[in-house]
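Only a single protein chain was left out; the remaining protein chains are all shown in position.
Think of it as A and B in the order they're written, each chain with its own count starting at 1.
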Amino acid sequence: MSAHAYKKKNPVWDWLTTVDHKKIGILYLASGAFFFLLGGLEAILLRVQLLYPEFDFVGAETFNQLLTMHGTTMIFLAAMPLIFGFMNAIVPLQIGARDVAFPFVNSLGFWLFTAGGILLNLGWFLGGAPDAGWTGYAPLSTTSPGNGVDFYVLGLQISGIGTLIGGINFLVTIINMRAPGMTFMRMPLFTWSSFITSGLILFAFPALTIGLALLMFDRLFGSQFFAAEAGGNPIIYEHLFWIFGHPEVYILVLPAFGMFSEIIATFARKRLFGYSAMVFATALIGFLGFMVWVHHMFTVGLGPIANSIFAVATMLIAVPTGVKIFNWLFTMWGGKVSFPTANLFAVGFIPSFVLGGMTGVMLSVPPADYQYHDSYFVVAHFHYVIVGGVVFGLFAGMYYWWPKIFGTVLNEFLGKLHFWLFFIGFHLTFFPMHFLGLMGMPRRVYTYLSGQSLDEANFAATMGAFLMGLATIIMVWNIIQTSVKGKKAGNDPWDGRTLEWAIASPAPEYNFAQTPLVRGLDAWWLEKRAGNKAMVAAEPLDDIHMPDSSILPLVLSLGLFIAALAAIYSNWIIAIGGLVITAAAMILRSVIDYHGYHIHKEDLPAEGREGK
Amino acid sequence: MKSNETMTKLPANPERATLDGKNKFLGFWFFLGGETVLFASLFGVYLGLRNATNGGVSANELFELPLVFIATMLLLTSSLTSVFATMALKTNHFKRMIGWFVVTGLLGLAFLGLEIYEFNHYVHEYGHTIKSSAWGSAFYTLVGTHGAHVFVGISWITILIIRNLRRGMDLYTAPKFYLFALYWHFIDVVWIFIFTVVYLMGKVG
Partner (left out) sequence: MKRWRNVWRFLPLLSVIALALTGCGNEQLTAMLPKGEGAEMQFNLMMLSLYIMIGVFVVVALIYTVVLVRFRRRGESDNEIPEQTEGNVVLEILWTVVPIILLLILAVPTVMTTFALDEGTEKVPEGATVIKVTAHQYWWEFEYPDLEVKTSQDLYIPTGERVYFELVSKDVTHSFWVPTLGGKMDTNTATTNKMWLNAQEPGTYYGKCAELCGPSHALMDFKVIAQEKEDFEAWAEKMKEAGSQAASDQAAQGEEIFANSCIGCHAVGSEGGNTGPNLTNFGDREKVAGILDHTDQNIKDWISNPSEFKPGNNMPAFGDQLNDEELDALVVYLQGLKVEE
């Protein structure tokens, strides 16, 4: 990395106090990867239990904990941090900035997520993990015995705050810190997607915050929000949850869409087809995403008028999504498409996600949904779009951006093996589930009775899960091998189109020695085609101002963690103590002056100056 | 930097004169957007449960408008004084700004005091608690969350004043005071809605 460590730090302290978006990105990616493996293990255990009818591998209570944690972990502790990891690692580079708008808040977001993730999983060791589903519907969640659901409520609340401030950070970064010449309509699609996703986060998470808070109040303080006897109504929780929950799935998938736009264009050697339409479609999907939440509640009994309105709104979202699929296809049409692993996942995503979108339209029909809802048909649908869309995107992004983040290249042979095994396993697991649902198998069932024709499809689904597990092991092996003795990467291994490929791999501490001047869309590709070896600079070489690192984000998060844990056990003194620690950290942050430090221009390495 | 009556070296709108200031300004507006959704959700919950009195006291019987009116006036006035403080900030009149913020904080404290008295009265005279009915839960959560925001605001301005009294205004501290003022206005607007939806509609609706 940089040749000038102004404050000689021991590496552990460095990573605990860093506010550098690139390091925070790596922290998010590593944590997300860990939780992805954990969530995957939970899934395999679920599928083993469902291998045979009335099988006795894990009991009913454990199964409910496994299914709750599988969903919660995958969505909140794996997918979201991995997405934030890529946003952190890449977006500032793509817009020609030196960091995000609020580096301290960036670090805080990571540590809050970590605290929440640990808290969520503590239940496994402390009497039982949450067991009311990742959706946590009241009254099941408010009456569930033991402390499991308390870990859910508080863990998610803390993580959620981290996500929310992360969203604000990227909104401000993208609006205020683009390099000169980078108008909004010259931003790469991944940055656009990150921007719109951040807007979704800002407006969706507060609804979850309230939903969780009400659950917490009912469980810990005896309030009556969801207690029918005292005038409460659990449907209120469902509304709050899904007002958050539907935008949440677009929060997950839009960044993946952005990644695919970059990857498909790069490996077709052709610019993205219909850039303006793609931007508009992404924004429209984001906006419409707030208008459809009741399609998760068609069977709640809200009446035919409400159901019809939301059915039509849901069908509408298919239109901009379809526009995107066609634009990706036509990006490749007329191009010169090559298939390194990143593009295998991108190309594999297209039919997989379209299948998921098809079942989405089928689900949008309320009368049909009266059959599909809460059956394995829905499980099939959302895994098709989340795995086929989000997970494939994350894998693709990993193979694509690994060189930029770590300076090495992942092994291609292992990558292809990973892709094929995972792709086959994925379809083998989730395609039969459509039929299981139609044949009458509800979801979230720890077993099924024999003689109901559900046996073969369940067996096939479990086989697919084993395949995906094997593929994941191969991926982990690839990561370990590459980390130990990986092939070194140059600046621009893929002949990329966007600014991040104009600088060294991995990027230097300050990203750009001189902020680049952007002359059009696909700024780096333009310069290369004009015969230049580097970006034109938009400013003279000068001292670079860097933000101070700080241990306060960790301390602040620790305070909340302590407070939450104490609250779960009704130890209010310690709980207040934890809040005091958090408040103290916030006060210190406010009263201490943080002016940062400078990297002097004389110390910038010669290559760095030319942006090579 | 010493505190002077006017700092002729600072530009107008010092709170937005640096990249840091611009970022904080935009970031805080976004934060308030998120807070809007937060309170909107609480209002939604309240509206859904406003009649769920569980056989206990109702809004009409419980609320005493004179008290609530005084509280409202206190908070509205504190918003006005924070406007005066902001005007002083923009024209670099440090001492004047601090003075108005002190008044703002004191008015906020008075508001909180009244609210604590009000809650205490409900609990002890009427048995109206967060547990007594779904409406009670919604009432205390919505109004209580607002009260907690007021408390945080008062703590915030107190710390800002104590910390920065000696150093005066510069491009580093200006955004901090400005953000507080934005926050305080937001809290005030939320109160307008609470006054209308909870108290007025409770008496009339």
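Here is the rule we go by: a contact is a pair of C-beta atoms (placed from the backbone, for glycine too) under 8 Å apart; a residue touches a chain by one contact, two chains touch by 3 or more.
Note that the structure is predicted; figures quoted are calculated from it, not measured.
J.: Which chains here would be touched by the one that got left out?
T.: Checking the complete complex, the chain left out touches A.
J.: Give the residue, chosen from A:335, A:407 or A:493, that touches the chain omitted from the document.
T.: A:335
J.: From the list A:16, A:220, A:283 or A:445, which touches the chain that is not on show?
T.: The missing chain is touched by A:445.
J.: Per the definition of touch given earlier, which of A:275, A:399 or A:494 contacts the omitted chain?
T.: A:275
J.: Can you name the residues of subunit A that touch the chain not displayed here?
T.: Those residues of subunit A that touch the unshown chain are 59-61, 63-64, 131-133, 137, 139-140, 143-144, 228, 232-235, 268-271, 273-277, 299-301, 303-304, 307-308, 311-312, 315-316, 318-319, 322-323, 325-327, 329-330, 332-339, 347, 350-351, 354-355, 358-359, 361-362, 364-371, 373-375, 420, 423-424, 427-428, 431-432, 435, 438-440, 442-449, 451-454, 456-457, 460, 464, 529.
We take it that only the chains that are shown with their structure count from here on.
J.: Using the touch definition from the top, list the residues of subunit B that touch subunit A in their complex.
T.: Going through subunit B, the ones touching subunit A are 19, 22-23, 26-27, 30-31, 33-35, 37-38, 41-42, 44-45, 48-49, 51-54, 130-138, 141, 156, 159-160, 163, 172, 176.
J.: Which positions of subunit A touch subunit B when the two form their complex?
T.: 101-102, 164, 168-169, 171-172, 175-177, 202-207, 209-211, 213-214, 217-218, 221-225, 227, 230-233, 236, 239-240, 243, 587, 590-591, 593, 595
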